[in-house]
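Omission of a single protein chain aside, the complex is shown with its protein chains in their original locations.
Up next, subunit A:
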Amino acid sequence: MFVETSVSRISKYNEELCGDNVEIVETEDSKIIVLSDGLGSGVKANILSTLTTKIASRLLEKGIPLEEVVDTITNTLPVCKERQLAYSTLSILQIFNDGRAYLVEIDNPDSFFIDSKGNISKIETKKRRVGDKEVREARFQLKNNEMIMLISDGVTHAGVGGLLNFGLGWDGIAEHFERIISKYQSSNKFAEELIEVCNAYYCMEPGDDTTTVIAYFREERELTLFSGPPKNIDKDKEVVDKLISKSGKRVIAGGTSAQIVARELDEELEVSLLYHDPEIPPTSRLDGVDLVTEGLLTLNKTVERLKNVSCQEDLPKQRDGATELARLLLESDSINMLIGKKINPAHQSLRLPENMAIRKQIIKRLVDCLKEKGKKVTIEWF
């Protein structure tokens, strides 16, 4: 199973730095999300919350019990001169690969539980004291397609000083969030849209740092991309076997590569003449493969498409090969590339744009771009 995480935030109006901080740590069998809201706003709040999340996440990563973590934080934070307080809020959510979850909240608003149908509820917590702090704690089991959302109080206060007297509150946020979930698919978009709503209630001048983090527990989405004929023709069968044996989505980028797969599988390759974009060659169809595109030109365009967006919903509504490929890649968590090294004689004689000279370079750009977006990428060269 996989935990997709998305963070979205805005700073208090006229502040350059956000006083909320989020740290996400991956351990061998779990993901830990730490959210902290530092006292005040601006630089001081930013430092406090950064320290809090860093200390907490590093200690937890090393397996130190929570009581000790909270104790360490309260005892080591620098004291605010004006308020004589060393203070920041803290929420910690740890989700294990098997769905076991552990939530701790100190002075942050209640977190949101969202079931697979999009219904929102509060998480039942037990209260106890650690030092002079009241800690709310919950242990529960997540099922496929369930989500948890952590927020800073800027979210529930959305509207104060703007459209509302008392802010949206927990129920108001839940209502807006249910509507957002029904419209989009990726948690990235959920988080972004919710923060947009908050900003609107603040009349675009947020009175506080406003942050939301979503953890989406679901099955890992895999994709295998085959591009470029293997250098040695003896390897053709091996590559095709690898492509077909993988679970998840399968994509071929490259006309010759598609012909190799069609030949090995003894399937008919249907080539289309339908141009959605004059700059991008048409896509084809092959049974058992989710998408077949042309190679280098499409891959080059795919990188461009990816660079401009953070989630699949932001892609243009076109159905050309590059946009389709970008969509499939953005939807996936782990991407396995099977890349052939054979050099197409035509590409040597043509004066291609410099950055597309070799397959290797374009694949490198694609991989860099995907890793930046948090995708797990592996490459096998043939």
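FYI, a residue touches a chain if its C-beta (ideal position, glycine included) is under 8 Å from a C-beta of that chain, and two chains touch if they have at least 3 such contacts; residues count from 1.
Throughout what follows, contacts and distances are computed from a predicted model.
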**Asked** One chain isn't displayed here; going by UniProt, is it "ABC transporter permease", "Cell division protein FtsL", "Cytochrome c-type biogenesis protein CcmF" or "Thioredoxin-like [2Fe-2S] ferredoxin"?
**Response** "Thioredoxin-like [2Fe-2S] ferredoxin"
**Item:** Among A:I92, A:L269 or A:C311, the residue in touch with the chain that has been omitted
**Value:** A:L269
**Asked** Just one of A:S152, A:T224, A:S284 or A:S332 touches the chain that is missing; which is it?
**Response** A:S284
**Residue of A:Q259, A:S310, A:S334 or A:Q361 touching the missing chain in the full complex** = A:Q259
**Residue among A:I73, A:L142 or A:L296 touching the omitted chain** = A:L296
**Request:** Can you list, in ascending order, the subunit A residues touching the missing chain?
**Result:** 254-256, 258-259, 269, 271-273, 275, 278, 281-282, 284, 294-297, 344-347, 349-350, 352
